[in-house]
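Every protein chain of the complex appears in place save one, which is left out.
And then subunit A:
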Amino acid sequence: MALRTLVTRKTLRTLPLGFRGLQTFSLPDLPYDYGALEPAISGDIMQIHHQKHHQAYITNYNKALEQLDGAIAKGDASTVVKLQSAIKFNGGGHVNHSIFWKNLAPIREGGGEPPKGSLGWAIDNHFGSIDALIQKMNAEGAALQGSGWVWLGVDKELKRLVVETTANQDPLVTKGPSLVPLLGIDVWEHAYYLQYKNVRPDYLKNIWKVINWKYASEVFEKECP
């Protein structure tokens, strides 16, 4: 099942000035069944995470964009500014989760298989080994207070790998404009609570069994050919 992002064009209204249509977003399909990542991540979690949480970010993002569109058209600067946090939360939620689904793969489709090629070499070079990278990401993910993400990214200017965390739904780019996400691990409680309860470290240990290194390598090779 190929991943398709459905995009709908929706014109708000026809204004004399030939006002542009507003592009809204829909929930992308998962490239695997909800239960396909078990036992690392339960089917229940995948279903609620995708159909409820990600969908809610998209719904609220679309709503915020509509309101933003209206405010821009009216020249309502203070509303435009006020909407920025809703756009960051919900738009960030959509961006981050879209990446997350691609970061995961069932074991029989290569989930958990360590990266070969240039990404594997870069990881060994920068962190010493894959295990060292995983230790570092797990430590930072476990230490994150509240809600957020832990990322493996590449600085496309410096051509260097980085491990970063972001709070709430802030995308990786908020930590540096030239950072490109390769892998993101959601450490919001909704990502693991039904299965792992308070034991976030166990979730972090197990998720690596279904991490899709192939996708990460593709992105890396595009940024660092």
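The criterion applied here is as follows: a contact is a pair of C-beta atoms (placed from the backbone, for glycine too) under 8 Å apart; a residue touches a chain by one contact, two chains touch by 3 or more; residues count from 1.
Just so we're on the same page, contacts and distances are computed from a predicted model.
K.L.:
Under which of the names "superoxide dismutase", "Eukaryotic translation initiation factor 3 subunit C", "Dynein axonemal intermediate chain 2" or "Cytoplasmic tRNA 2-thiolation protein 2" is the non-displayed chain listed in UniProt?
P.N.:
"superoxide dismutase"
K.L.:
Looking at the whole complex, which of A:V80, A:I130 or A:L194 touches the chain that is not displayed?
P.N.:
A:L194
K.L.:
Looking at the full complex, which residue from A:I48, A:V80, A:I107 or A:I130 touches the chain that isn't shown here?
P.N.:
If we include the chain that is not displayed, A:I48 is the one touching it.
K.L.:
Looking beyond the chains shown, say which of A:V81, A:A143 or A:L158 touches the absent one.
P.N.:
A:A143
K.L.:
Tell me which stretches of subunit A touch the chain missing from the display.
P.N.:
Subunit A touches the missing chain through residues 48, 52-53, 56, 85, 89, 139-140, 142-143, 145-148, 167-169, 188-190, 193-194, 197-198.
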